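Here the complex is missing a single protein chain, while all its other protein chains stay put.
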Amino acid sequence: MTPLAGYLILSAMLFCIGLAGALTRRNAIIVLIGIELMLNAANLNFIAFWRFSEHSEALTGIMFVIFSIGVAAAEAAVGLALIIAIYRHYKTTNVDEVNSLKG
Amino acid sequence: MTISFLIIAALILAASVAAMTLRNLVHCALALAVAFAGLAAAYLQLNAQFVGFAQILVYVGAVAILIVFAVLLTRGGEAPERNVFSGDWKWGALVAALVFGTLAWAVKHSFASDRPLPTKAEVTVKQIGDALMTKYVLPLEVIGLLLTAAMIGAVIIAMKEEKK
Amino acid sequence: MAEFFDQIFVNLKHWLLGFVPAQPDWLQPLATVVISVAAILGVFASLFAIATVIERKGLGRIQNRPGPNRVGIPFTDISLFGFGQPIADGIKALIKEDLVPRAADKVVHFLAPLAMFVPLALTLLVLPMGRNMTAMDIDAGLLFFFAVGAGAELAVFMAGWSSRNKYSLFGAMRAIAQMISYEIPFILSTVSVIMIAGTLSPVKIVEAQQTYNGWLPDWFVFTPWGLAAFLLFITAATAESNRSPFDLPEGESEIIAGYFIEYSGFKFAIFFMAEYFGMFAAGGMAATLFLGGYAAPVEWLNWIPSWAWFFAKTMGFIFFLIWIRGTVPRLRQDQLMNFAWKFMLPMALMTILAAASWHFIPDAFTRWLVSSTLVVAPYLLLGRGLLAGRQIGKRAYRYAD
Partner (left out) sequence: MLGEAIIKGMAVTAKNFLGSYVSEERLPTIEYPEQRQPLKEAVRNFPFLVYDGDDWHKGMRCVACQICEKECPPKCIYIVKSKDKKPDYMGKAQFYPATFDIDVSVCMSCQICVEVCPFEAIKMDNEFELSTSDRFGGLLLDKQKLAKSNGYYRHIHPTEAGEVDARLAAEKVKAEAKAKADAEAKAKAAAAAAAAPKPVSTPATPAAPPAAPNG
């Protein structure tokens, strides 16, 4: 059980917690939090692989994570804007009740 | 498997489980912030200093507050009365467990389980800066564009429409 | 001799480390960290006590009254010129009953002062307080400073929301809006220094400012872009720590005490101390980035120990904040926001441009000319432009005249 495997298991667990939350929780914001956790699990994987690679001066892992953080922040912003717009229209953030396609 | 790794892993997992299972939404958001901070500690332990501090700055500093504001704007402050989990929550948990099983199996049998620990990779901010400015300058411009577009999009979506 | 005093604390630390056994390999680094952190907390806690007295006496003297001068050694009439006051305040804070509102969210209410104090105390670790006297000399020190400083906003929200009090929620919302919108000029104003110094580590930035040409030291503040960035940094730092013209979150007249309204006793004292630690950190970083950290202003004053210069500059910054607090009235919320987004953000971007021009133009005269025009021109245009739209005249009351 090398340190790399430890990190991989940790990020797998984190990913599955995020997945479980996204699938089971009712509230849209918690679904979004779950997605954030999944994204972060992926980032952790990148950094773990970068750290334990032979030529770590290639910096690909770190670059990927920096851009991934940027994209995730943008995605969180747009996601929350959507949730607020849906809340304003449907007066609820419960994912089950937001099921009619009529605008 | 040093002790510090175990402590940080425990912190991250506990915080993320709390973020997923707590009833009060604001508590979930705060637990998420703790999870982000734990992840930053994990990055620091992996000698990725720049990414660790960037993680704190972006996630703990901004995204956590963004989520907390969203919770307040959608009246999530009070604890919900009805059941927090959706009807068929068992299926969700089953799917998650299955995914974890396959991932754990893959990690166990992959080459990672016997990878020796290479030397301490010391990365200075100057190297990251050079890489960003030379090899990855195109993604940098694109992400700048993307962030602006996302910001404007988010503002337009969340803007109050004028009553016609 | 001067070298001895300059390195007195470093040698003291090495002497203390001598007592730590070296067998378990993790004990030595742990001991160094513990000593540094204890020293920092000790020094800055006492500086906090002195700063409160200086603030109250300074504000008093500005308003032609003496300020606290009563609390001295008990049962004698030695008044210690008021410097006994923080001891009295400390005891009062300890003794006062610590009320928690019944509707409050107990856990979050309890954690908020801690979550506020820890990040702001962490920011002190990266400041180079003297020649090789930096607690945490890391490569991306400046990024660490801003990253941990950003953690304070979450604590402000926790305090405001968990007190279940409308005023405190108002205060928290104002504070977060203000801190986030001033964080961008706060960070952007340092980008020019990073570009010129070529590093994110405060220690190397200070070393870049050690040389003197003639009488003038090579501090960044004596360059056009440096002065502009310095002023932006100070204004943003004042807003970041909710001080003086930007103290809307705890605007006593409107919303009583902002986000720490439901805190009394020692928790309130922690909030108070956290605010001061934020100011010390901002002052220390301003000194490090622009005023040459622990460098002496003139060549022949080098015999004064380097840490004395650092703390002199930091306390100078604190006194400047007190001086501003005694002078400038409080800003309205929309003025506050306009100032941040419409004035400070473009100015910060222009200072980066000015620093770039400073770096790439070889000839000294044209370098000064281009750089200063790149700073002064937008200052005037933005200033005039923002004021053009509104009629700044005598206030007309619609009803009560």
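Which chain is which? They are A, B and C, in the order written, and residues in each are numbered from 1.
The criterion applied here is as follows: a residue touches a chain if its C-beta (ideal position, glycine included) is under 8 Å from a C-beta of that chain, and two chains touch if they have at least 3 such contacts.
What you are looking at is a predicted structure, and each value in this text was computed from that prediction instead of being measured.
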Requested in this report: Considering the entire complex, write down the shown chains that touch the omitted one.
Outcome: C
Query - Residue among C:F5, C:Y167, C:F266 or C:W323 that touches the chain left out of view - result: C:W323
Report task. Would you mind spotting which of C:G42, C:P66 or C:G198 touches the chain that isn't drawn? Result -> C:P66
Query - Of C:G58, C:P185, C:G278 or C:G293, the residue in touch with the unshown chain - result: C:G58
Report task. Check each of C:Y167, C:F222 or C:Y379 against the chain that is not shown and name the one that touches it. Result -> C:Y379
**Report entry** Where the unshown chain meets chain C, residue by residue
**Finding:** 58, 61-66, 69, 323-324, 326-328, 379-380, 383-384
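Rule of thumb we're sticking to: only the chains that are shown with their structure count from here on.
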Query - Between chain C and chain B, distance of the C-alpha-averaged centres to the nearest whole Å - result: 30
Requested in this report: Could you give the separation in Å between the centres of chain A and chain C, each centre being the mean of its C-alpha atoms?
Outcome: 34
Report task. Spell out the residues on chain C that touch chain B in their complex, using ranges where they run on. Result -> 105, 107-108, 138-140, 143-144, 146-148, 150-151, 153-154, 157-158, 161, 176, 180, 183, 198-200
Query raised in the report: Mind pulling up the chain A residues that touch chain B in the complex?
Result: 1-10, 12-27, 29-30, 32-34, 36-37, 40, 43-44, 47-48, 50-54, 56-57, 59, 61-63, 65-67, 69-78, 80-85, 87-88, 93, 95-96
**Report entry** chain B residues within the chain A interface of the complex
**Finding:** 1-2, 5, 9, 12-13, 16-17, 19-21, 25, 28-29, 32, 35-36, 39, 42-43, 46-48, 50-51, 54-55, 58-59, 62-63, 66-67, 69-71, 73-76, 80, 83-87, 89, 91-93, 95-97, 99-100, 103-104, 107-108, 112-118, 121, 123, 127-128, 131-132, 135-136, 139, 143, 146-147, 150-151, 153-155, 157-158, 160
